[in-house]
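Complex shown without one protein chain; remaining protein chains in place.
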Amino acid sequence: MADHPRSPVDAAERETARLEAFSDGVFAIAITLLILELKVPPMDTADLRAALLARWPSYLAYLTSFGTVGVMWLNHHRIFSLIKRCDHTTLVLNLLLLLGVSVVPFPTALVAEHLGHPGERLAVTIYASVSVVIAVAFTALWRYVSSRRHAPPLMHVSADSRVVRTTNAQYRWGVPAYLVALAIAQWSPRASVILCLTMVLVFLFRAPVPDGDPAERLA
Amino acid sequence: MADHPRSPVDAAERETARLEAFSDGVFAIAITLLILELKVPPMDTADLRAALLARWPSYLAYLTSFGTVGVMWLNHHRIFSLIKRCDHTTLVLNLLLLLGVSVVPFPTALVAEHLGHPGERLAVTIYASVSVVIAVAFTALWRYVSSRRHAPPLMHVSADSRVVRTTNAQYRWGVPAYLVALAIAQWSPRASVILCLTMVLVFLFRAPVPDGDPAERLA
Amino acid sequence: MADHPRSPVDAAERETARLEAFSDGVFAIAITLLILELKVPPMDTADLRAALLARWPSYLAYLTSFGTVGVMWLNHHRIFSLIKRCDHTTLVLNLLLLLGVSVVPFPTALVAEHLGHPGERLAVTIYASVSVVIAVAFTALWRYVSSRRHAPPLMHVSADSRVVRTTNAQYRWGVPAYLVALAIAQWSPRASVILCLTMVLVFLFRAPVPDGDPAERLA
Partner (left out) sequence: MADHPRSPVDAAERETARLEAFSDGVFAIAITLLILELKVPPMDTADLRAALLARWPSYLAYLTSFGTVGVMWLNHHRIFSLIKRCDHTTLVLNLLLLLGVSVVPFPTALVAEHLGHPGERLAVTIYASVSVVIAVAFTALWRYVSSRRHAPPLMHVSADSRVVRTTNAQYRWGVPAYLVALAIAQWSPRASVILCLTMVLVFLFRAPVPDGDPAERLA
């Protein structure tokens, strides 16, 4: 970093760092804005306890969305710890992923408002559809950066390495799982939301790539 | 970075990095706040599907604004990957650009609320005017940092390099294109919004500077 | 940072830096969103002074929450200045802590709305409960990263070092203090809020780890 002119490697690292910083900003804001959907009952509420308890769909939707965005950040963090340089396509795919992440507060508010009311099926269908789209964007970004067609490569590791194969194996289940949640929403919207929350917990407590010292993950 | 006292080059890099971090924060927040303009129909809505479909101008405005801010971030990212040091004028011009970016949620909300209603022409005129102002601020920042009058220079590359000439050629079209959108708004506000969205897609799928390894872009 | 392939130490540092950046984003947003709970009296308010003074619970809740999040940031900053690498459990515990931080604007709004009204006991009980949960998450994160079971270790310092012992001694009081605030809320909600604010001031003016040059803190 102290050389001048800076070397190509430094420049690539710096560009990647900036993409990470911008993405972190979007993830951090999306995950924090969700709390604004939790509405406080007005001061003249006679029974505050009952009013708060009646808003259980808000809390369920909040936790599910917080977990979803959090798990996406964990995965984004993992993927980019393997990335060496970003080309224009990486930037565009990342922007599409961030579009999905930024949208999350809207379906969350929809579910919070309509779960337990006539519009709940449509609300959860939209929620699950957004989840499918995000999972597709995520998989596309991962497939693009990990594929072997690039010269020079975008990643530190080869496309055959154990970490890439493990990640491939795990990401294979993301899109189908959210498609199942989308299907279930047509019968039981509540079961669909609970499935989404369960998936978050599964992802949280199963590390998506081999854990341990990062050195093991570098070629 | 480990030397002490730190070298002038390090200090310049660190200042530039901090300007990027602050700008990334503003871009990330502006792009994420846009979702707050998408209002959720209340829980007693009889026909949620119809209520959601009736809000199509919100979704159109959201996508256009997300894309506009995203493309501006891509371009900011590209320009600053070429910048070596920031003087006071760079900071002020960047602040003016960020003023434009921060304002975007307001005309977006105006369009989302008034498209399809009597105020749509005025709403889209304001939207396109803000876009023109941002394009002017962007062009001014780029012209300032890439011009050859500075000693020592602000950029890693010379003002005659291929990347600067290519960028100059591409940025030439930004302001006129938004002026056309502004003119079209007087006849058809909807066509103007669609033109803005089209321009985002064009910018996304045409890399504004030669792609490839960053090393090629450094003198 | 200029070597290629990057060394394991660099990769670990970069991952930790990114966790810090994401956490900083969440802290910064949570602390800044709090101001949105301060509602401005409408322009036709006859006596603006009286209307503003009547909102004293909002200002008290705002200051307490700002201070609480600020002190948590200070402590997070201190802990991570000792951390060398993050494993998956660190990421998950940090995410749970950020969940607590992100939630803060909700109990703050509850207290701001209900202090001085019939629901004040419940509102302050929820506020103090969230504080207890955050203190537990914080202690769990600290205990995990500072415990000696890890190989290779997660911290720069050993689990027996003076700074770790001092921090252990000080963090011992966090959870009990908030439990006291929770108990007091059952008798006097106002006294409970004032206790929370006092604790913020105590934490601010007592450095939680030995001050001075960071070199002293490194093994």
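Labels for the chains are A, B and C, by order of writing; each one numbers its residues from 1.
The rule is simple: contacts are C-beta pairs under 8 Å (C-beta built on N, C-alpha and C of every residue); 3 or more make two chains touch, one makes a residue touch a chain.
Bear in mind the structure is a predicted one, so any value in this text is a computation, not a measurement.
Panel shows chain B; residues 1-2, 4-8, 11-12, 14-15, 18-19, 21-22, 24-26, 28-30, 33, 36, 85, 87-88, 91-92, 95, 98-99, 102-103, 105-106, 109-110, 113-114, 117-119, 122-123, 126, 152 of it touch the chain omitted from the view. Mapped onto chain C, the interface with the missing chain covers residues 1, 3, 7, 9-10, 13, 17, 20-21, 24-25, 27-29, 31-36, 38, 40-46, 48-49, 52, 66, 70, 73-74, 77, 80-81, 156, 204-205, 207, 211-215, 217-219.
The working rule: only the chains that are shown with their structure count from here on.
Chain B and chain C have CA centres that are 34 Å apart.
Shared contact sites, meaning residues of chain B that touch two or more other chains, fall at 1, 25, 28-29.
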